[in-house]
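Have a look at this one.
Yeah, one chain of the complex is gone here, protein chain that is, but the others are all in their spots.
Should a chain be cited, it is by its letter among A and B, assigned in written order, with residues numbered from 1 in that chain.
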Amino acid sequence: MSAAWFVVRRLTRDRSALLGLLLIAALVLAALLAPVLATHPDDVFELHPAERLRPPGGPHWLGTDRMGADVYSRLLFGARITILIGVIAVGASLLVGVPIGLVAGYHHGWLSDALMRVSDVFLAVPQVVLAIAIAQTLGPSLPNVILALSATYWPWFARVVYAETRSLQKEVFVESTAALGASPWRLTVLHVLPNIASPIIVRASIGMGFTILTAAALGFLGLGPPPPTPEWGRTIAESREFLPDAWWYAAAPGVAIFLTVMGFNLLGDGLRDVLDPRLRRGRGAR
Amino acid sequence: MRLLALALHRLLWFVPTLLGLLVVTFVISRVIPADPVALVAGETATPAQVEELRRQLGYDRALPVQFGEYAWRLVRGDMGTSIFTRRPIVEDLAHRLPATIELTVVAMVVSVLVGIPLGVFSALWRNSVLDHALRVVTVSGLAIASFWLGIMLQLLFAMRLGWTPLNGRLQGFPPSPITGFYLVDAALTADWRTLGAALTHLALPAATLAFPALATLVRFTRAGVLDVMQSNFVLYQRAMGLPRTLIVWKYMLRSALTSTVTQIGLLFGILLAGAVVTEAVFDWPGIGTYAVNSILRSDYNAVMGFTVWAGAVFIVVNLLVDVAQTLVDPRERPSN
Partner (left out) sequence: MTELLSVRGLSVDFVTDGGVAQVLDGISLDVGRGEVVGLVGESGCGKTTLARAILGILPAGAARLRGGEVRFRGADLLRADPVAVNDRVRGRAITFIPQDPSTSFSPVFPVETQIMDLMRWKSPRAPGGNARAPRWRYPRERYRTDREAVLETLRAVQIPEPARALRRLPHEFSGGQRQRLMIAMALLPDPDLIVADEPTTALDVTIQAQILRLLRELVKERGVSVLFTTHDLGTAHELCDRIVVMYAGQAMEAAPADVFFARPAHPYTRRLLASVPTGTGEIRDIPGEVPSLVAPPPGCRFHPRCDYATPECRAGRPAPRALAPDHEVRCHHPVDAPGGVDA
């Protein structure tokens, strides 16, 4: 665990990574303590038509929306949705992608090629499009969004793990351990996994940001969780017809998305800077 | 010669990947709870009429048979008919293609012409005010939701300031259709008014689309240049007193660009994808809106057609990028 501590220590020296960590912490706090931090916690469900489209000020820090609900409070509850989607989607992608990548990396035959071809297929289509197609097919709901996002993001994990496993195989220590008679299982758990942990972590962090953006896009198109769920993307879509007057209605959720994704991106970059030099891997794309 | 071999090799992979793509989209579009036939038939149709329609459209046969038929027709260039527009999908796509290409190309050009020099300056004047400002742009470029950026730009420039139109590709009559690209057609027919109008309509969507691309390009160019700055050949050229402009813009940039070329290629694919959502925001009559509308209207053939097209484009772009990479860096003649 001293390795983890080393990473944390190095990370804290990087100011932008710290900022990222701060933003993520704020997001988590907002989500967890939404009922407490919200000024109008019931506005997620209740309607106050008399107060619709009030500008920020007074009791409504960020104004009200078309139903008269407090934008700020709904934003906080929206954070819960965002985190839920992000964590589960990325988690699921990881759980699917990593084993596939491991198997493909180990194997040197038709299975490996086949698996990588499949993941190439998923990567060939822009993720947004595929997610949209899947979400539309299944219908707009929270679980379906998560499913759509997981189904389109797992290839990124598979690819990273595949590449790492393949290059690790060439490393001497893997050969010698295998020569000593270690079983593939043991080899994987004790030797390969710790080495691929770093790129997986980096990709997970960057993936969170990316997934959250795609989730927001799905919500914007109406393919996310249906109302009254205060999902950020959908809120932006709702706000369009009231522009330019009710600018806060559109601006607030967008800024929230921005800060969240930036948090994960900064953290991911910081992690990559700390973990990468040790691995000496080349510049990655996304 | 090796170039040809590489191209052939890639094209060979083109086919199975495309096939896989087809299978995936086909499965998605057919394994659905909602019944598209019923949707098309309308609410007043009787079950018998729905069945008749289903038989007509060929949806009643076994899935593999349907797939086989679809694939066969695809090879002959027939993507089927849009349930909604009742026109061949290939026609629909072709009709809307120029709009998307024009938007994507303009966004690409802007991001390259602006992004690369900014990246170079950012690296040369490391830790300067410019560099820090660009860092902010770079980071936010990848954190802002495109659709939201588009909406905010609309809010500011179209609604509040009135500098640009709100949406759409053009108001009024398009220029004489020679290429289908309004900018080109207007220029060719010296229709300056329309050219100006088309440009103002392009401004916001292109800016929205270009922003993340620009951010990525600045980032990668900066990293590339910083890397190259340490090279021995740069040291040699400095020692021999060559003009700085030459060293930076000819030699350093060229070396830094070898990785940027790949990025540009990938970006094009990403832009094409991003175009989907951006087009939706700006009511841009391109393939992106077609895709979104098709999806929302459960027009599955159209969705399939779009996905096939998008996948094919992506694969071709990747191929071109590999080829370009080989040309730019003569040492790199990959043998995979």
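The criterion applied here is as follows: a residue touches a chain if its C-beta (ideal position, glycine included) is under 8 Å from a C-beta of that chain, and two chains touch if they have at least 3 such contacts.
Just so we're clear, the structure is a prediction, and the values are computed from it rather than from any experiment.
S.K.: Wait, the hidden chain, what does it touch out of the ones we have here?
M.R.: Per the touch rule above, the missing chain touches B.
S.K.: Can you say which of B:T138, B:S255, B:T278 or B:N318 touches the chain missing from this structure?
M.R.: The single option touching the absent chain is B:S255.
S.K.: Can you list, in ascending order, the subunit B residues touching the missing chain?
M.R.: These residues of subunit B touch the chain that is not shown: 231-233, 235-236, 238-243, 245-246, 250-251, 254-255, 258, 328-331.
We take it that only the chains that are shown with their structure count from here on.
S.K.: Report, in whole Å, the distance between the mean C-alpha point of subunit A and the mean C-alpha point of subunit B.
M.R.: 23
S.K.: Taking the touch rule as given, give the residues of subunit A at its contact with subunit B in the complex, in rising order.
M.R.: Result: residues 16, 117-118, 120-122, 124-130, 132-134, 136-139, 209, 213, 216-217, 220-222, 233, 236, 240, 243-244, 247, 250-251, 253-254, 257-259, 261-262, 265-266, 283, 285 of subunit A touch subunit B.
S.K.: List the residues on subunit B that touch subunit A in their complex, please.
M.R.: 16-18, 20-21, 24-25, 28-29, 31-34, 139-140, 142-149, 151-152, 154-155, 159-160, 220, 223, 259, 262-263, 266, 269-270, 272-274, 276-277, 280, 291-292, 295-296, 298, 303, 306-307, 310-311, 314-315
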